[in-house]
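One chain of protein is taken out of this complex; the other chains stay put.
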Amino acid sequence: MAQCLRPEQFAQARARTVSICAGLSAEDCALQSMADASPLKWHLAHTTWFWETFVLEPHQAGYMPRDRVHRYLYNSYYNGVGPQFPRPQRGLLSRPSLDDVRAYRAHVDDAMARLLEEAGSDASLTDRLGSLVALGTQHEEQHQELMLTDFKHLLGCNPLAPVYRAVAGGDTRYLPGARPARGDTQAWTGFDAGVFATGHQGAGFCFDNETPRHRVFLAPFELAERPVSNGDFLRFIAAGGYTDPSLWLSEGFDWARENAIDAPLYWRRLDGDWRVFTLHGEQAIDPGAPVCHVSYYEADAYARFAGARLPTEHEWEHAASRAPVVGQFADHGCLQPVAPGGDGLRGLFGGVWEWTSSSYSPYPGFAARSDAIGEYNGKFMVNQYVLRGGSCATPPGHVRATYRNFFPAATRWQFAGIRLARSV
Amino acid sequence: MAQCLRPEQFAQARARTVSICAGLSAEDCALQSMADASPLKWHLAHTTWFWETFVLEPHQAGYMPRDRVHRYLYNSYYNGVGPQFPRPQRGLLSRPSLDDVRAYRAHVDDAMARLLEEAGSDASLTDRLGSLVALGTQHEEQHQELMLTDFKHLLGCNPLAPVYRAVAGGDTRYLPGARPARGDTQAWTGFDAGVFATGHQGAGFCFDNETPRHRVFLAPFELAERPVSNGDFLRFIAAGGYTDPSLWLSEGFDWARENAIDAPLYWRRLDGDWRVFTLHGEQAIDPGAPVCHVSYYEADAYARFAGARLPTEHEWEHAASRAPVVGQFADHGCLQPVAPGGDGLRGLFGGVWEWTSSSYSPYPGFAARSDAIGEYNGKFMVNQYVLRGGSCATPPGHVRATYRNFFPAATRWQFAGIRLARSV
Amino acid sequence: MAQCLRPEQFAQARARTVSICAGLSAEDCALQSMADASPLKWHLAHTTWFWETFVLEPHQAGYMPRDRVHRYLYNSYYNGVGPQFPRPQRGLLSRPSLDDVRAYRAHVDDAMARLLEEAGSDASLTDRLGSLVALGTQHEEQHQELMLTDFKHLLGCNPLAPVYRAVAGGDTRYLPGARPARGDTQAWTGFDAGVFATGHQGAGFCFDNETPRHRVFLAPFELAERPVSNGDFLRFIAAGGYTDPSLWLSEGFDWARENAIDAPLYWRRLDGDWRVFTLHGEQAIDPGAPVCHVSYYEADAYARFAGARLPTEHEWEHAASRAPVVGQFADHGCLQPVAPGGDGLRGLFGGVWEWTSSSYSPYPGFAARSDAIGEYNGKFMVNQYVLRGGSCATPPGHVRATYRNFFPAATRWQFAGIRLARSV
Partner (left out) sequence: MAQCLRPEQFAQARARTVSICAGLSAEDCALQSMADASPLKWHLAHTTWFWETFVLEPHQAGYMPRDRVHRYLYNSYYNGVGPQFPRPQRGLLSRPSLDDVRAYRAHVDDAMARLLEEAGSDASLTDRLGSLVALGTQHEEQHQELMLTDFKHLLGCNPLAPVYRAVAGGDTRYLPGARPARGDTQAWTGFDAGVFATGHQGAGFCFDNETPRHRVFLAPFELAERPVSNGDFLRFIAAGGYTDPSLWLSEGFDWARENAIDAPLYWRRLDGDWRVFTLHGEQAIDPGAPVCHVSYYEADAYARFAGARLPTEHEWEHAASRAPVVGQFADHGCLQPVAPGGDGLRGLFGGVWEWTSSSYSPYPGFAARSDAIGEYNGKFMVNQYVLRGGSCATPPGHVRATYRNFFPAATRWQFAGIRLARSV
């Protein structure tokens, strides 16, 4: 579905990216903690490169790139554009400096402003730019979330446990919205069997991997009304869940042993109590908040422990398609998931991404674009699992019921949690 | 579905396992070529251990194991039974000797014969044994196929390119059934949309992962009438398919580069011509025979090259459910796939396993048994892809339309090939 | 030998360390290119920690460390002091910031100034501090050289090939002192057999590994009068030296193949010509300059190619003990080795470190100190080879004829070259 040109969204997205680095030093922005994570500086540059490569170069007559080496340095994985500086070495580039990257952003922002202004009086250009600008905006938003998760990982490697952002009032022991765990047991919402449509439709933006909309048959199932909480997960730990092979996928159990995993990422035991590193500093565990930073393996093992299973992505979407897209997103003020409020089926959106049991595969009839942008999604459709719903690090307005996020089963540095399902 | 007790199937399966080693030396049976493959001797022992552990110990009063260390040495992955001798070290056991393993087989076969005879006059025992003996028989058959693939891999590491079995007449240049590639292009059979049942039903044996039978919605699709041939695949190679990233899953392209993969496993180029190592020795490529020993990555890349895709396992099953289970199985005389005869949709069974695009997942409502045998299938349901239809190394009578084989995407030492599908 | 207290040397060394970072950004100072190399910021902090830990804490009554976490973060390898932040993760610390490290330096420098002033009127304290301050100064100088080699390695990973320091006049194509290779063949200086003393003696400072002075017997030998030049080494490359196993230690040949080594580190071939990355930017090869950034394996292979061998460290020291300690050190203005001037035996000091054939072993009767400082040298005396003479990155005044540097055989990021010897 072609998108209308929305210049104000471009400007908002660009500004929001910069604001994530507010108060951070050039050192903070330059380091890379692992191959899967990138330096903030690289995100600042790569999102800029995206506009330059896919919008300015094809559509701005006479556009002059600021530096030809950017095409190599800041290309993430688009073979159609050319070779790429190796991902694990992104943290070896002290030059170009952060200041240079900021100048690169300004250079591209200026050119984009001119192009968008030009489009105001050129209907053909407006048509050509609409979908591209929408895609670039969404792309920039995806990197905004990665900037938070990647920087959290870097700080999490630091024995000083630095604070990224103080919470309001400066008290980092209690997060806004945190509250004692309720004594309630998990409640369930049921869904009837049927053939349902899944995937995106309508005029709004979506990624190609959400299409084509198609029919699936769902058997009757129930969905847990809230995500699994830290309190729930503490019981799994206390019951020896991490050392009982009968609860685990074989590969997951081996993974946990080889990596000496005995709790979610960022948890550590101090004098017998579990504490958790957050973007607001290290804190006590909030038993009522959703458990977070678990792998697919841990999510699956917990579900088995609880006598349940993970939902498929189609079950999740079927349930979520009726719900408003509200929840704890990155504008909430707290960058750690808190217990979702309300009653009934809640917390589907925001808070934590929810692992589904669905392998990331193309929808029937899916076809990637044949140009370089077509490398956006399709070529990653193997050995990854779909997560749904967004997290407390997701920009507000970014996700929808049909949105498909995806990561390998061992991934833990994303804000990923668990929602249970069961067949009936 | 409870199975009737079929003592004659037990005896046939046991005899067939031994026959696979006929003519092989103790050295042949002791070596292990990689962690994924096991020595033939280990297969001989492990299948025996299965009967001892799951049938004799629980059901034969006073059964005395031949040696308690077998419980450790020959346990593959059943945590519920106890710890396991590490898989990558199975090739370090010169003792117990092959003769000892044969004596172990005789010990267990004798005890089984007594138990089965006893069952002839004990209806309760007959009932209890029926499904277990069926499972043990099927398990033994699965290992018969692995014995061929594992031993082929071992011989394939040997610069002498040894012959496992001579083909009839002793001429290994031309396999029985081999013939020049037909000039025909690929033809397609179409299927209409609908909700269809998938998974096993009826009185015959099946593995737990084929259940429960459940409904799926299928959009209209077409299935290629024959597997992709060596001739087809040679065109992929000639067109630079292995070096064009636009054809590949990103992970697959990296895999091919890191492992310097430029042809199916067992192919090598000699003076400009491709040759292939088979269980009948090294041979010229038969362009009409199905391409074999390719990974999921290669299968997926070829499909994209051909403007098609891999079928889902449900599409495959839907198409195969109407077809008779006939084809080139391990009793064919040739242990290398040959062009399937006939017209129309053909070669679904036997010849080569066919990669599907389906990740190996539990069917809705699937529940593994809660005892040790429950570890048979369920705990492997992550990061593997489903293959269907059996191969020229599969024992005759072993597979059916609902049968789900599964391997990681990089697997190549199985007799795995490609059948194309496309959405319409 | 106890050392006199030399406060001015302390001040000079501290100032020189800071000057190495002049003009560099916080980003430049924070990154780590490999486990063997450390960020500049870490060097700034660690050298400071050394003074705090080994001088201030034991000898300054009431000294208050600026931050207790420094003891952990900036301890390199002294188990006697306590646990150490893992070396490969030194590049993950965006905090403490470069500014914080500078404040730490100021804190310690202030306290040292007070202590040294106090020592001016306290003879006992003067006595206690003399050798410690000398050691700390030498330690700081060693890190000054590592700062150059480590930062060169970081810049060398950067496809922009950044310039660390412009050479005088700004022309980076021709280094000061560079000149065309002379046509002369290598000349040799002979030495007679005898029992000679080796190791340090006298009142000046030395490291413990240079002691005790002891006698060795040397057979007659000849030493090449100049280091092997780039021109010499280009002939080795042109003759296929890197691919001829008969020239190599077996382990070295394997190392070269596994790492695809076909030239010294920092060399790359551009349009058929070799170019070299230097701290002054990328340049043409100067055929007359000493070859540099070669491993022990390459040095040994070249020697065999040249019909010679590497000298032992005792041969080298015997020859150098008669020579003045002059040469191209880090105050020369060019941070890339240039052809040594003069005639006869030349270039022994400065320019390039010279690999010897001697494994790094304790001298007879060597005993490390029993406290934490005793971990300085002794515990590294295995699987390393001795280099002698200093390089163009070595602080002036730092080395002497008895000075023993040491690195593993595969090391290339140090300014290490080759001098030939032969038995007669």
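By letter and in written order, the chains are A, B and C; residue numbering begins at 1 in each of them.
Here, a residue touches a chain if its C-beta (ideal position, glycine included) is under 8 Å from a C-beta of that chain, and two chains touch if they have at least 3 such contacts.
These figures come from a predicted structure and were not determined experimentally.
**Q** What chains on display are touched by the one that is not shown?
**A** Per the contact definition above, the missing chain touches B, C.
**Q** Tell me which residue among B:28, B:300 or B:375 touches the hidden chain in the full complex.
**A** Checking the options B:28, B:300 or B:375, the one contacting the hidden chain is B:28.
**Q** Out of C:28, C:300 or C:354, which touches the unshown chain?
**A** Once the missing chain is taken into account, the touching residue is C:300.
**Q** Using the definition of touch stated at the top, determine which of C:252, C:327 or C:417 touches the missing chain.
**A** That would be C:252, which touches the missing chain.
**Q** Extract the touching residues of chain C with respect to the undisplayed chain.
**A** 77, 79-80, 195, 214-217, 219, 221, 245-246, 248-252, 296-297, 300, 309, 357-359, 361-362, 364-365, 375, 379-383, 409, 423
**Q** At which residues does chain B meet the chain that is not included here?
**A** 25-31, 33, 41, 69, 72-73, 85, 89, 91-98, 154-155, 157-160, 162
Everything below uses one rule, namely that only the chains that are shown with their structure count from here on.
**Q** Is the way these chains touch best called a line, a ring, a star, complete, or other?
**A** Topology of touching chains reads as a line.
**Q** I'd like the most central chain, judged by C-alpha centroids against the all-protein C-alpha centroid.
**A** Looking at where each chain's C-alpha mean falls, the closest to the middle is A.
**Q** Round to the nearest whole Å and give the separation of the Cα centres of chain A and chain B.
**A** Measuring from centre to centre gives 38 Å for this pair.
**Q** Distance between chain B and chain C based on Cα centroids, please, to the nearest Å.
**A** 59
**Q** Counting only residues that touch at least 2 other chains, which ones in chain B make the list?
**A** As it turns out, chain B has no residue touching two or more other chains.
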